[in-house]
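The structure is given below, and queries will be raised subsequently.
A single protein chain has been omitted; all remaining protein chains appear in their positions.
As written, the chains take the letters A, B and C, and residue 1 is the first residue of each chain.
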Amino acid sequence: MTKRNGEKGAGLKGAVFCAYAFVLFDACAGHQQSAVDPAGPQSGKIAVLWWFFFGLLTTIFLIVMVFTLLTLTRRGHRSGQEPLNASHLPPGADEKELTRIVAAATIATVLILFVLLIASVSTGKSISELGDKKNGMVIEVTGNQWWWHVRYWNDDPSQMLVTANEIHIPTGRPVMIRGMSQDVIHSFWVPNLHGKRDLIPSRVTTEWIEADQPGIYRGQCAEYCGLQHAHMALWVIAEPQAKFDSWMKHQLRPASPPGGPTGERGKQIFLNSACIYCHSIRGTAAGGQTGPDLTHFGSRRSIAAGTLPNTIGNLGGWITDPQGIKPGTHMATIPVSSEDLQPLLEYIEGLK
Amino acid sequence: MITQNMINVEHLEPSDISSQSPLWWGQVCIVAIEATMFSILMAAYFYVRLSVDVWPPAGDQFPHTLLPSIALLPLILSAFGSYWASQAAKKNDRTGMLLGMGLNIILATVFFVMRIIEWHSLNFNWQTDAQGSYVWAFLGLHSFDYVADLAFTIVLFFIVLSGRYAEKQRLGVHVDSVVWYFIVAIWIPIYVVIYWGPQIVETQ
Amino acid sequence: MRTLCIFGVCFFVVFTSCQREKRDLRPVPTRLAIYSDAARQSPLRPGGAEQPQLRVTNPYNGSAYDIAEGERLYEWYNCSGCHSHGGGGIGPPLIKTDWIYGGEPENLFDTIVKGRPNGMPSWGGRIPEYQIWQIVAFIRSMNGQQPRSATASRADTIEQNPQTIQNRTGGATK
Partner (left out) sequence: MNQTEPIPNSSEREAQALRDLENSWQTPRGMIGWLSCTTHQAIGMRYIVTAFIFLLAGGIEALLIRLQLALPNNTLLGPDRYNEIFTTHGTTMMFLFAVPMMEGMAVYLVPLMLGTRNVAFPRLNAFGYWIYLAGAIFLYWGVFTNTAPDAGWFSYPPLSGPAYSPGKRVDFWAQMITFTEVSAMCVASELIATIFKMRAPGMSLNRIPLYCWSMLVQSFMVIFAMPAVMIASSYLLSDRTVGTHFVNPAEGGDPLLYQHVFWLFGHPEVYIIFIPALGFVSSIVTANSRREIFGYPGMVLSIVATGFIAFGLWVHHMFATGLPQIGEAYFTAASMMIAVTSGVQIFCWIATLWTGRLRMTAALHFVFGFIAIFVLGGLTGVILASVSLDVQVHDTFFVVAHFHYVLIGGALFPLFGAFYHWFPKITGRLMNEAVGKLNFWILFIGFNLTFFPMHILGLKGMTRRIYTYGSEMGWELGNILATIGAFIIAAGGVVFLINIFLSRNRGEIAGDNPWDADSFEWAAASPPKSYNFEYLPVATSRYPLWVAASERTFVTGLRNDRREVLVTTLMDAEPHHRLVLPRSSLWPLLTALAVTIGFIGSVFNAWYITYGSILTGLAFVGWFWPRLPVETKP
């Protein structure tokens, strides 16, 4: 008897788990990197499909569990039936009925799967139709160990904007992400906007995203890409078209000159250091291509692909000890003397 | 006393040389493994080939087709030697086994020499490009199997020659022929892929 | 006997853990590297007096991770712009045995740190010392002076084996 209660406990526990699940799902709402908190038509359709699957499959799970646990209660009725009859087979009538029930359950399974298949394929189809080549804009995202190179495509080369680790998009306008990779396979994933798309060397993969309302959404590399896979995040900032346009206009301008003498000194320090082998700042002699573009670094939210919030203190820590903050990163520990550090930080942070 | 419930199997043969033998099934499993491997490799070859425009890659010669085509003749004939040996093994015919295996070994060696000559004339190796890697993988893997089974046939030949053989060794001759048929048969699609593949699906 | 076996196994395990796979993810940050005395370009010394020799060894000798890092940095700092992939171009080839300024690790280090006349810039104080050592380790690997087991068979990008390239062009003209 106690055993039976135990098995019933399993059912109870299942119910508790479900409740717990709902609580936690609820907690997802408003989260900046959540697959069930859609902020665009693509992720919206996926979320609808998700809740449809979730509801149907949970029901099926509960039905199967109920029947499984009911087998235990039936044992109670029959506990006196030992020893067995010689054939070890219940009466033929029972078997026939069972056969019918199992066959019906199997057919039901097939039908339910058909429904799910149709739902899935039609969602996939409607998502793929969301892209709009006429009105859309194209952003090239190139994965690197362990940061994102971003280029806003424009037919006019002078209007092509290069930035890193942060994507601004206008709301209500479809955006095509053209994914590429410089080294290993990465995966571009901003769950609030759309599912992930792998960035594969030697290939170009594409995906359309769109944001319904202004907001800041976090994305992260989803394909294991080596030591610092954990610290390869990016931000997608959706803002109204007008705001986006002014952002774009600002970003296309070369770097603003340093504000004061300390900044000017910082600029000289930067240009005379090895920083320039990897980083470029438009409007100066720094033209390195292997690291993120720093032209408007000060306007970005984070340092080192989402590793740290962008503050002057964090930047100081990052420049003096990148390997301590992000072990294995390709950012070199450039020798900067302590009196040079402050002007350098001021200059870089001043690149709004 | 329940005497009627016994099946007596004393009268059955203490060994068997046919597809009823477990060893035959074991060899068939090995054949299935190898066949799957080569099939996947061939599929991979075409996957890679169809993803580029120019094939073979610039600088690689088209493989010659004359010598490999002529070489098919001794190869296919060697399977008949193998068949002869396996039939003789069933009948416990020592001369037949020796002649069959001898024929098999000689023809197989002839084929292999022709392959080496052809192989040597390729102007690319496994490090050159993907086509080189695949061609060398096909040739290398097949040659590995080929040499292994040829060596096994030679060992069996000497065992039979020495007279130190019984059912087990005769069964060995029989299943050896199964593997040999496979090695001959799988070469034909590989031959088509290596020597004709670049020309059949040429897009230049 | 059994204890002996266990000791044997422990010995085996400890001493086969070689340099090859060492990964120092947080190398000693930055010292301004001046090792002018360490690098000896000629056995001749001024005044004939034997001066005490300062020995420097490459901490990354034989380390696969650091050789690979060196290879990356070799590209990133555009060494290949002059030296190509070891074959030389504007600058001298690096796949060779006769070096103007010596081919030992400390000589290479010294060359990179100080720069050399006719175009080789000085990198000392500009990039961290550990990266210079990584580049040195990579350069040595191009000459086959690193263990085979620690060097990559090929790059993922382009064919670097001159022998193969030669075979191929040779074959094409045949």
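Remarks
We adopt the following convention: a residue touches a chain if its C-beta (ideal position, glycine included) is under 8 Å from a C-beta of that chain, and two chains touch if they have at least 3 such contacts.
Because the structure is a prediction, the values reported are computed rather than measured.
Across the entire complex, contacts from the unshown chain go to A, B, C.
Considering the full assembly, A:Q220 is the residue among A:T142, A:T163, A:Q220 or A:T295 that touches the omitted chain.
Of the residues in chain B, those that touch the hidden partner chain are 1-3, 5-16, 20-23, 25-26, 29-30, 32-34, 36-37, 40-41, 44, 47-48, 51-52, 57, 126-134, 136-137, 144, 148, 151-152, 155, 159, 164-169, 172. Residues 13, 16-18, 20-23, 25, 64-65, 67-68, 71, 148-159, 161 are the ones on chain C that touch the missing chain.
Residue-level contact of chain A with the missing chain is found at 3-4, 6-7, 10, 13-14, 17, 20-21, 24-25, 27-28, 31, 33-36, 43, 45-46, 49-50, 53, 57, 60-61, 64-65, 67-68, 70-72, 74-75, 78-79, 81-82, 84, 86-90, 94-95, 98-99, 101-102, 105-106, 109-110, 113, 116-117, 119-121, 123-125, 127-128, 145, 183-185, 187, 189, 191, 194-198, 200-203, 205-207, 218, 220-231, 327-328.
As a convention for this text, only the chains that are shown with their structure count from here on.
We define each chain's centre as the mean of its Cα atoms; on that basis chain A and chain C are separated by 39 Å. Each chain gets one centre point, the mean of its Cα atoms, and the points for chain B and chain C are 47 Å apart. Within chain A, not a single residue touches two or more of the remaining chains. Listing the residues of chain A that touch chain C in their complex gives 201, 227, 273-274, 277-278, 290, 320-321, 323-324, 327-328, 330, 332-335.
Of all residues in chain C, those touching chain A in their complex are 23, 25-27, 29-30, 32, 72, 76-78, 123, 125-128, 130-131, 156.
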